[in-house]
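Beneath this line is the structure, given in structure tokens, with notes to follow.
Here the complex is missing one protein chain, while the rest keep their positions.
All chains are identified by letter, namely A, B and C, in their written order; residue positions are counted from 1 within each chain.
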């Protein structure tokens, strides 16, 4: 069976389960519309689907997925900003109560950024400028540490802090955070150990929460 | 339980299932790295998580999710292009065999675009320019049809064709499609009926496949 | 990991999912008690767990599982009758609305019975007398047919009719069936093809329903 036939068969399983066997959830999601409380900004990596990772049901998470789960800074220049458009829709239209930026270990995008900071040539049309959003994350430690066994994790977690800071450059995010209507979170999923860490923008070091 | 506590509890359920009870899959996904065959470009809408919709397992789908599952045209200008970066990573680094653009009914982003084509003012900093990527989709029918009961579906499906066309503007996508290494697909999920439709860029009208 | 450690890890996954992540169902099943509408009489075979086969949730099915999903006749002699005790509890205490006898292809118990009807010696302390409950099922066809490619299915389905008939020998089953409060069903699951057949006690031949 080809991977495409496999997906279509997978859809049939979903359809029978969710439209014939237990149709209530989708009937409600159609009639009431979506009303997720959480915007999840996650990586495109095939191993970190947020719904699977967090056992979430349809309707619970509004999700952006891009390379390395990055939030760019506020640049209202009329150009195409996919992540910022989703952020705007989630915050201003859906009025979510939480934004979670979800990073993970073994992130290929962050690895490219770290290698580039360590002097490796890395020259791609779109990936290079995109991951440069988190350039500053490579200043989190000296070159020796970056190159060492903890380097990847340090950069991945520092990049989460960059995204938290960038979120606050959007005026309608900052307003809602300051008024207490919106909370920002950054989590880092350790693929090897199955741990979930919280990363905050203050002095406290990142630590496992589950 | 708050929605955040709920997600953390959901992660614990995932962790016990996938790291304690049946650890083989993630052990392999860590040791061999990811090797998805499919890039899925889906909407951020909370009701259309691709892994849930297609019963896919971790490791099977490399996923971009943005508002209205749009692919912008090729613009290698050194700026931040999240969707294009993910596309580049999937095609050039992971060498996926398939790209699926996955649209759906009741799409808020497409609704905004359609309303704007029908004369409604729609002026958002990021959403407006973002969904304008599919502007041309609103030319798929006359205003009366667009405003009618089939209008939303027609625009949603025409926008999928725009994304298919935009994919072909990326030289390393076109090359691989022409050499037969890569196939492009567009699917449209009907939330009300639980149907999956195929949309192609040729003359054949869209039709249900599952 | 040993099969026992595997089961304990499986329990932990169940516990986190059903007591930490989504505790509502079990809270309700404890506070209100069980109230299943269906008694399922199924085989002990490891491949035919009714909850998995029918996508049922905890609380939906009161289940008896014995070798070959047999219902013995009414014998109120004060001895140990496990299946009859469960039947009595389901019908008189839980007042279920449906009894489903669920057979299946490749049934080892029925195979032993058929082989014995075909002259093979089959002499086990408990299995032999137990499966003899369905002895009459071997009269459903001549020896050549029984020995042929359809023999197993014919015996398995005829045995379901014996169980339906035996159910009606219990006075408090018959009463409720005749008053319309209780319905009896017999289903046969084809393991090879994934089909579900209905078997009725009337002249109509068994046929797939799903």
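Throughout what follows, a contact is a pair of C-beta atoms (placed from the backbone, for glycine too) under 8 Å apart; a residue touches a chain by one contact, two chains touch by 3 or more.
Bear in mind that the values here come from a model prediction, so they are computed numbers and not experimental data.
The chain not shown here makes contact, within the complete complex, with A, B, C. Checked against the full complex, the candidates C:24, C:93, C:144 or C:204 give a single residue touching the omitted chain, namely C:93. Remark: the residues of chain B touching the chain excluded from display are 17, 21, 55. Not every partner is drawn; the one left out touches chain A at residues 6, 9-10, 12-13, 16-17, 20-21.
The chain not displayed touches chain C at residues 3-4, 7-15, 18-20, 26, 29-30, 33-34, 36-38, 44-67, 70, 72, 75-76, 78-90, 92-93, 97-98, 100, 106, 108-109, 124-127, 129-131, 133, 183, 185, 191-196, 209-210.
Here is the rule we go by: only the chains that are shown with their structure count from here on.
Relative orientation of chain A and chain B, expressed as the C-alpha superposition rotation angle, is 180° to the nearest 5.
Mean C-alpha positions place chain B and chain C at a centre distance of 45 Å.
Here the spacing of chain A and chain B, counted between their Cα centres, is 16 Å.
Centres computed as Cα averages put chain A at a distance of 48 Å from chain C.
Under the contact definition stated at the top, the residues of chain A that touch 2 or more other chains are 55.
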